[in-house]
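The block that comes next holds subunit A.
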Amino acid sequence: MQQVFSIPKSMKKDFKYTFCPGCDHGIAIRLVAEVIDELGIREDIISSTSVGCSVFLYDFLDIDCVEAPHGRALASATGVKRARPDKFVFTYSGDGDFASIGLAESMHTALRGECISSICINNTTYGMTGGQLGPTTLLGQKTTTSPTGRNVDYYGYPIKIAEHIALCDGTAYSARVALDTIPHINQAKQAIKKAFQVQLDGLGFGFVEILSSCPTNWHMTPEDAHKRVREEMIPVFPLGVFKEVSKDGN
Partner candidate 1 sequence: METNFILAGFGGQGILLAGTVLANAFMLEGKNVTWYPCYGAEMRGGTVNCEIVVSDEEVSSVHKQDTDIALVLNQQSFDRFVNRVKPGGTIVSNSTLVSDSRPRSDINYVFAPMTEIANKLGSSKVTNIVSLGVLASASEIVSKEFLERAVEKVLGEKKKELIPLNLKALRAIEDVCLV
Partner candidate 2 sequence: MVNEKVLIKGNYAIAQAAVNAGCQCYFGYPITPQTEIGEYLSGKMQELGRGYVCAESELAAINMVMGAVSTGVKAMTSSSSCAVALMQEALSYAASDELPVVLVNVMRTGPGLGYIYPAQGDYNQAVYGGGNGDYKIIVLAPSTVQECIDLTYRAFYLAQKYRNPVILLADGLLGQMMEPASFGEYPYPEVDVSSWALTGAKNRDARSIYSVAREEKKQIQHIYDLHKKFDVITQNETTFEEFNIEDADIILTVFGSMTRNIKAAMNVLRKKGLKVGVFRPITLSPFPHKRINELASRGKDFIVVEMNMGQMFKDVKFAVEGKVNVDLVNRPCGEWLSVEEIVSSVEKIVEGRKQYAASV
């Protein structure tokens, strides 16, 4: 028999995910690894991750990786890219990291048009610290710091990250994808590949926001969590490509 689905080569040998059961980080990292394999860039990568569940990327991927303080992945990546413009540089963050504490760094990296690719996992909460209100927490969503649900008067609105990044002139690609169904997972991989490809083509900043579930902090089964992504998140955070610059400059 022939193996038709196997662990990507860019995963570390004998890695064991330390995420909670049903967490979509595992799928997102696998997709990143598959794209790295397909583009054949593993040996050229220096990646940067900052604090949050996302920081443990270096335990799972067989690539060079530097840790940054919370929110500073994009700043650190900018430093790496400026020091070694010939290397492939990407970041892997959560929404709290990318769009709250690190929003200035994220936006300015996009505005400068750094040739960096960036993956942001949006699960509408701070996962690592136990499910607090984050920048993407949905209206009405109950978290440990919005016990009666997010209402606008008290907490303001969630941020639509991919749309904001698309507005930056230095952005070459910005898309939002989800991991709740097989077709969405396939689309997510294509989006990651494009976000990586714009860096290889020297077009600018490549960005993918991935809607993910956090069953533990949402207090749901993994299947119900995926249902929530579909029924509650996607209507607020529509999937799609918000900006795409092609090689001929369009």
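Methods note: a residue touches a chain if its C-beta (ideal position, glycine included) is under 8 Å from a C-beta of that chain, and two chains touch if they have at least 3 such contacts; residues count from 1.
A quick word on the picks: all candidates are chains of the complex that A comes from, given by their letters.
Nothing here was measured: the structure is a model prediction, and the numbers come from that model.
One candidate among 1 or 2 touches subunit A in this complex; it is 2, while the rest do not.
Against candidate 2, in their complex, subunit A makes its touches with residues 12, 42-46, 48, 55, 58, 61-69, 71-72, 75-84, 87-88, 104-105, 107-108, 112.
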